[in-house]
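First comes the structure, then the notes that go with it.
As you look at this complex, bear in mind that one protein chain is not there, while each of the others sits in place.
Every chain is named by a letter (A and B) in the order it is written, and numbering of its residues begins at 1.
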Amino acid sequence: MADRHRAKRTPMAAVRVADIAAAVHGTWRGDPERLVTGVAALPEAGPDDLSYYADSRFQKELSNTTAGVIIIAPADASQIHDRALVVENPRSAFQHILALFVISRNDEIPTGGHPSASVSETATLDPTCSVGAHASVADGAAIGARTRIAAGARIGRNASIGVDCRIGENAVLLDGVEIGDRVTIGPGTVIGAPGFGFVENDGERTRMPHVGTVVIEDDVEVGANCTIDRAQLGATRIGRGTKIDALVHVGHGVDIGERVVITAQCGISGSVTIGDGVRMGGQSGIADHIDIAPGTLIAARAAVMKSIRQPGTTVAGSPARPITEQRRAEARLYHLDDLVKRIRRLENPASDTNDSP
Amino acid sequence: MADRHRAKRTPMAAVRVADIAAAVHGTWRGDPERLVTGVAALPEAGPDDLSYYADSRFQKELSNTTAGVIIIAPADASQIHDRALVVENPRSAFQHILALFVISRNDEIPTGGHPSASVSETATLDPTCSVGAHASVADGAAIGARTRIAAGARIGRNASIGVDCRIGENAVLLDGVEIGDRVTIGPGTVIGAPGFGFVENDGERTRMPHVGTVVIEDDVEVGANCTIDRAQLGATRIGRGTKIDALVHVGHGVDIGERVVITAQCGISGSVTIGDGVRMGGQSGIADHIDIAPGTLIAARAAVMKSIRQPGTTVAGSPARPITEQRRAEARLYHLDDLVKRIRRLENPASDTNDSP
Partner (left out) sequence: MADRHRAKRTPMAAVRVADIAAAVHGTWRGDPERLVTGVAALPEAGPDDLSYYADSRFQKELSNTTAGVIIIAPADASQIHDRALVVENPRSAFQHILALFVISRNDEIPTGGHPSASVSETATLDPTCSVGAHASVADGAAIGARTRIAAGARIGRNASIGVDCRIGENAVLLDGVEIGDRVTIGPGTVIGAPGFGFVENDGERTRMPHVGTVVIEDDVEVGANCTIDRAQLGATRIGRGTKIDALVHVGHGVDIGERVVITAQCGISGSVTIGDGVRMGGQSGIADHIDIAPGTLIAARAAVMKSIRQPGTTVAGSPARPITEQRRAEARLYHLDDLVKRIRRLENPASDTNDSP
């Protein structure tokens, strides 16, 4: 098993701890010239590594770690005094350090189009954006400042993309899709394919044209290989600040609110409305035309078949029910043998020891 | 919330209502010169918009709509007399209008290959087909009349594609795959990857070569980011007129009949046979080597573990059962507390008010 963890450390160029402390307004009482050369989680970090203590769930890992420098909150710092780099919010500080000292990609992306890219003459590209190898930008598309279109991505006609976006490798944005600012679209994700809508006559189905679009608001992130369909009419909407994991399907005409979190492999059927702040666990699903109240928590693998009207409800199961009801039913289900025994005893009060069903 | 719906209308070039009525053989008793400039669903349509009334599920929306022109059946037209564009089949008429007046893409696709496309000299392309930017067509492939290969799509060796097809952006058709006429393959979908088959010796697995192919018949539509594997021997088949949504997996050697409907994120294991007219709800699955009788309805999230022999059966649950049996079991499950109480009363006939478990 030790060998399985050989790769669990991420090397970085050597940085002085004093420079790290200054960058996050932290306090470091050790040698300011000390260098760190890698980052790692507490169990894998060694004496030359920087790590962080997020919260008390990791108390055991903190006690055992050999990390050289640990980002930590003031209340916890005394446990590791000589290795503590003390900050108010360790998680945010660590996030900031990674962006400053470990991630350096952005610098390296050249602006303008790669020679192998195919960009329409009628597209409007900010001079600071970049278009990768073999990417294509169709007629009338618009791309904002500092936005990066990765290799092989397809930008459809009249699609518009705001500033500081990243459109992943081989992602597909179809005609007319509207993307806000600071949006990330994962590699291989398809935005704006027509929804699953047909007109049926005598068992034969022909396509209902889907002439709507997809609107993705600011600060949204969508993972890899997702599919977000265009609306039949109007728009499928993903609200500001919403985060979507990989392999998620969003059907046509869905309206997702702000700051929603959707975990991998969820499926959202057509015409669903999801309120602000909803969270969906992995592999959960919502049937079509359902409304989900703001703040609803949908447990992993839940299948929501009815609208949820009460904000802040937690549901689980398939079909989904309020989680306490669901957990109680599950608990009962796995104790049915007891019920059977109790019934049998009532039926045969004389023979308590009979265990046949 | 009002703002959430700002984009729920699709603008179009202004069209005279008389021209729309003529195109669908409808009756319009209002001003023939009246113009519509957009299409929208009943709740979002305004006075300059065209909408349609599909059936009585939308009676409330019809009563409240401000749509200027509404496609509607004769029996319902009196409710909105001065705004009614009367046709026999509103859904089909609306479908036709969208295709005529709103969708105009096809005109714009140039024929022939994009200069950045890579087309083998031994491929056979109809002069009216088109090949998009950075798409590639390998040796021996054949592409029919008016078929469009979108940007970045990959057409493998000796693959054949019929007439009037659309192969989506970055879709992958591997060697020897056979596609009929009027077939749509969604962006990012992979057709013809080898199935999940290995030969196991002492726990080590080596690949069983899958030398079969995939045959997709006429009028099939496959959504985005699906995977349809080639057969080990012979062919995986998708029957005529079948419609498949996004992120669906079809395993090797599966045989899907005609006019089947498969909703998003379904999974069909290897060697399954699905009869004509079957419908699968979202996120449902079928275990390997199972046969599904024609006309079976598989509810959303069902997991079919046994063959279904009786045509027209409806199943639900995991493992799937006839839906009435499944719904009854679910209802019982959520009332187990009642059973427990009844047993307790039988055990303690004297103390009816005791509620402890």
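Heads up, the rule we're going with is that contacts are C-beta pairs under 8 Å (C-beta built on N, C-alpha and C of every residue); 3 or more make two chains touch, one makes a residue touch a chain.
What you see is a predicted model; the values in this text were computed from it and never measured.
Contact with the chain that does not appear here is found for just one residue of A:Val39, A:Ala231, A:Val272 or A:Val304, A:Val39. In the complete complex, the hidden chain is touched by one of A:Lys8, A:Lys60 or A:His81, namely A:Lys8. Checked against the hidden chain, the listed residues A:Arg16, A:Arg34 or A:His114 yield one contact partner: A:His114. Of the candidate positions B:Asn225, B:Thr242, B:Thr263 or B:Thr296, contact with the hidden chain is made by B:Asn225. The set of chain A residues touching the chain not shown comprises 4-5, 7-10, 12, 39-41, 44, 89, 91-92, 94-95, 98-99, 102-103, 105, 108, 114, 116, 132-134, 150-152, 168-170, 184, 186-188, 221, 223-225, 241, 243, 245-247, 259, 261, 263-265, 277, 282-283, 300-301, 318, 330, 333-334, 336-337, 339-340, 343, 346-347. Those residues of chain B that touch the chain absent from the view are 116, 118, 134, 136, 138, 152, 154, 156-157, 170, 172, 174-175, 188, 190, 193, 196, 198-199, 201, 203-209, 211-213, 215, 225-227, 229, 231-235, 237, 239, 247, 249, 251, 255, 257, 265, 267, 269, 283, 285, 287, 303, 305, 318-319, 321, 325, 328-329, 332-333, 336, 339, 342-343, 346.
Definition applied: only the chains that are shown with their structure count from here on.
Chain centres here are Cα means. That of chain A falls 26 Å from that of chain B.
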